[in-house]
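All protein chains but one are shown at their positions in the complex.
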Amino acid sequence: MKRIGILTSGGDAPGMNAAVRAVTKTAIHNGLGVVGIRYGFAGLVAGDFVTLTAENVDHMISLGGTFLYSARFPEFAQPEVQKKGVEQLKKHDIDTVIVIGGDGSYHGALALTRLGINSIGLPGTIDNDIPCTDYTIGLDTACNTALEAIDKIRDTASSHHRVFIVNVMGRGCGDIAMRVGLASGADAIVVPERPYDVKEIAETLKRGFAAGKDHGIIVLAEGVMDAEEFRTELLKYGDFDARANILGHMQRGGSPTVLDRVNATKMGNYAVKLLLDGKGGLAVGMENGQLETHDILDLFDDTHRSDETLLDINDEMTK
Amino acid sequence: MKRIGILTSGGDAPGMNAAVRAVTKTAIHNGLGVVGIRYGFAGLVAGDFVTLTAENVDHMISLGGTFLYSARFPEFAQPEVQKKGVEQLKKHDIDTVIVIGGDGSYHGALALTRLGINSIGLPGTIDNDIPCTDYTIGLDTACNTALEAIDKIRDTASSHHRVFIVNVMGRGCGDIAMRVGLASGADAIVVPERPYDVKEIAETLKRGFAAGKDHGIIVLAEGVMDAEEFRTELLKYGDFDARANILGHMQRGGSPTVLDRVNATKMGNYAVKLLLDGKGGLAVGMENGQLETHDILDLFDDTHRSDETLLDINDEMTK
Amino acid sequence: MKRIGILTSGGDAPGMNAAVRAVTKTAIHNGLGVVGIRYGFAGLVAGDFVTLTAENVDHMISLGGTFLYSARFPEFAQPEVQKKGVEQLKKHDIDTVIVIGGDGSYHGALALTRLGINSIGLPGTIDNDIPCTDYTIGLDTACNTALEAIDKIRDTASSHHRVFIVNVMGRGCGDIAMRVGLASGADAIVVPERPYDVKEIAETLKRGFAAGKDHGIIVLAEGVMDAEEFRTELLKYGDFDARANILGHMQRGGSPTVLDRVNATKMGNYAVKLLLDGKGGLAVGMENGQLETHDILDLFDDTHRSDETLLDINDEMTK
Partner (left out) sequence: MKRIGILTSGGDAPGMNAAVRAVTKTAIHNGLGVVGIRYGFAGLVAGDFVTLTAENVDHMISLGGTFLYSARFPEFAQPEVQKKGVEQLKKHDIDTVIVIGGDGSYHGALALTRLGINSIGLPGTIDNDIPCTDYTIGLDTACNTALEAIDKIRDTASSHHRVFIVNVMGRGCGDIAMRVGLASGADAIVVPERPYDVKEIAETLKRGFAAGKDHGIIVLAEGVMDAEEFRTELLKYGDFDARANILGHMQRGGSPTVLDRVNATKMGNYAVKLLLDGKGGLAVGMENGQLETHDILDLFDDTHRSDETLLDINDEMTK
């Protein structure tokens, strides 16, 4: 084993750069070279490679986004494109690869492993929608960004005795909504994992205002329903001043939190060790705070399981 | 002069609480009582009054929103409603009033003055759209909130070589957009004050990408055009990956910045002194960093003038 | 069981208010009353009680500090003072108590339980120095506050090719230093849990500068050594521009993070359920992300164990 290639794939997430840094520094410590592959699998096939040194990754730990860039590249599903990628890697003496990204990117990592390039996948997405892990790199930063925005929105909601329906990210997965909802003291958390009843939510809000509460917050996972549509539904059951607010793409960016930097660093460090042990085709995850690995194949048969006790607790505190 | 009534009106703005605190502490220092009028002019007519002390306003300096609450109350345009308000004030020994709010609220302040209750208006709105002042309480905080969001969005934009059209607040006034656009290094700032050319903006973006820039940011004042509509227009002239993002209501909230707290405090302090001097019917403003007063009547004949040199500088740096 | 008394004890920590809110809302949901005991055990003995409602705890979730106040009260170790406290509780129909605080406060909770008032302890301190739990309420916020400060300090360090020795909180426990050190990419993390070698640290810094690094950061747990003293030691082995910086008390305050709010809410909710089950004399903790309980007595025989793998990883990346 000589050189590790590292790439980021899918949507960017805060902490990706910290993971790249950890891979680079750990690899160098172990006498290996590290090559940054720019623009994900597209750059892998195109040979868009940059040598990484301890010094040029040094400042990256505090930066959001991915300095290696990311790009969509569905073509990498094709065997001949994969082979081209492997040729590029071999030409540049890269014999192992670490991929940081969403579940789509694991397919690429598995394909490379099968073609003789041991590859490890790290879960990098704010959405926390990857199987076999209860944490993904970027989740904590995205949640804190959303929470800070909702704390600001609450100022306005309270000043005007208003209800805000706040759409947070998470297309198929309500994990951001559950955490942020509980943390913001939301009157209701609406996620794809659990049925909801708009009328009941309206009753909760009415009870709150009647008891002296000066505002209402509903946290809505983007996958469930359009926020404006939800507002229209809600207004059928109550005569509130209600507004819809979509937090949008800022949830993807920003300097990563302590937790995201620490976990990204742990995972990057661990991935290098797995490669040094001759492992490949593995996905790194975190379960109950401990690093775990799974065969990438197992992920394809599984789905992410959310901690729905957060919803139970919120229900208990609002109803 | 015995007691000052103070109310907040219109949309809430960070720094309103700091202004209420400054009025309260200055008044008490000068031997006057202070009464908080809740829910703006609606509360004035309803007699929703709370006594303010130095201690209960003490912690308010760092909080966004308005703890006195605000409410729409167009009925206050009617003379008989105004009279009712004056009766409430007299019943509670309140002989002067300070109103913090947008330009709508100045009508109320003038009406009260004409009915014998000397009243002073302070400019409290994030939009900076009030005549005879180049600063309104809340502007600086809103700009910094928007900037922090755009800095986050830039992480994602850069990671994916993407263009973001970011809609910031300011319905009829581009002041937030101008400041935030210049501060975020936007490729274009689109405001109601100046014509724009979507094709030219697209050319700027193309030139940027061609020269090696890894992202594009357009800051769009909400009053000009819907962000999605702008995106559709833009894509006619360039083959970008472009997204629209509306920052929304979080721009209204949050703990006020140093500038907003200092200026709100200066203005609150000054308003009490004007009342002590027997003045009424005046609007407090800030021009070139100095406190100024104008007859409220003058405001109605005037319009806010923006510092358009910011646009000239941005043009010079992007074209 | 009729009414729960709740108090905060020891140093304040962000998330204490979120825990009080969760206790209050969960108790009310279960038909119980909640009484806030102000100023910790001192207020318990003095009978400084306030009734808590869902509405008056509502806004507290986002606020740092403890709105119930805290106070030192070593007198509560005396049996006759404890009895006085129990009398106060009985007089006010309070038959159970939840104590949020550091390990000192667990003695009080145990004493109350033995006197017939079932009491539960929640770990509330930024220091993470409590046995039988790997998380304490406030830890995550304190770490993020320290990290943001170090990110700022790094700007100056880099601009001047300087080394900063940053003293973070944690008198007998290096957990803040370990997390923040790893997250800030520190060249060295100095904690009470592990011996350190100033000369070796100086060598690491010299190697870094020689290789092109533009700054150095050493994160020092306050319990180990005075930062200025450390600086003097360090300068014996290298000719750096080095400065010492003590982050200080701001690490204790601030709006809690998502993790601290979520965990504080989980713990507060859980504590009420334990009381409903007739339990007392228990300490709530979190191990590997899961809620756990231990007899308070067990805590007195045990010590907190830190995750020292963070130090190993940092060593591997810096040496």
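We just call them A, B and C in the order they show up, numbering each chain from 1.
As a working rule, a contact is a pair of C-beta atoms (placed from the backbone, for glycine too) under 8 Å apart; a residue touches a chain by one contact, two chains touch by 3 or more.
Just so we're clear, the structure is a prediction, and the values are computed from it rather than from any experiment.
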{"item": "Interface partners of the hidden chain - shown chains only, full complex considered", "value": "B, C"}
{"item": "Residue touching the undisplayed chain, where the options are B:Thr136, B:Ser255 or B:Thr293", "value": "B:Ser255"}
{"item": "Touching the absent chain when the full complex is considered, from B:Gln82, B:Asn144, B:Thr293 or B:Ser306", "value": "B:Asn144"}
{"item": "Residue among B:Met1, B:Val50, B:Leu115 or B:Leu182 touching the omitted chain", "value": "B:Leu182"}
{"item": "Residues of subunit C (touch criterion as defined above) contacting the omitted chain", "value": "8, 11-12, 14, 63-66, 69-71, 145, 149-156, 158-161, 164, 214, 243, 245-254"}
{"item": "Residues in subunit B touching the chain absent from view", "value": "18, 21-22, 25-26, 29, 53-55, 58-59, 61-62, 134, 140, 143-144, 147, 151, 154, 158, 179-180, 182-185, 211-213, 255, 257-259, 261-262, 265-266, 269, 288-290, 309-310, 313, 316-319"}
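The criterion applied here is as follows: only the chains that are shown with their structure count from here on.
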{"item": "Centroid-based (C-alpha) most distant chain relative to subunit C", "value": "B"}
{"item": "C-alpha-based rotation, subunit A on subunit B, 0 to 180 degrees, nearest 5", "value": "180"}
{"item": "Geometric centre distance via CA averages, subunit C-subunit A, whole Å", "value": "28"}
{"item": "Centroid distance [mean C-alpha coordinates] between subunit B and subunit A, Å", "value": "35"}
{"item": "Set of subunit B residues in contact with two or more other chains", "value": "none"}
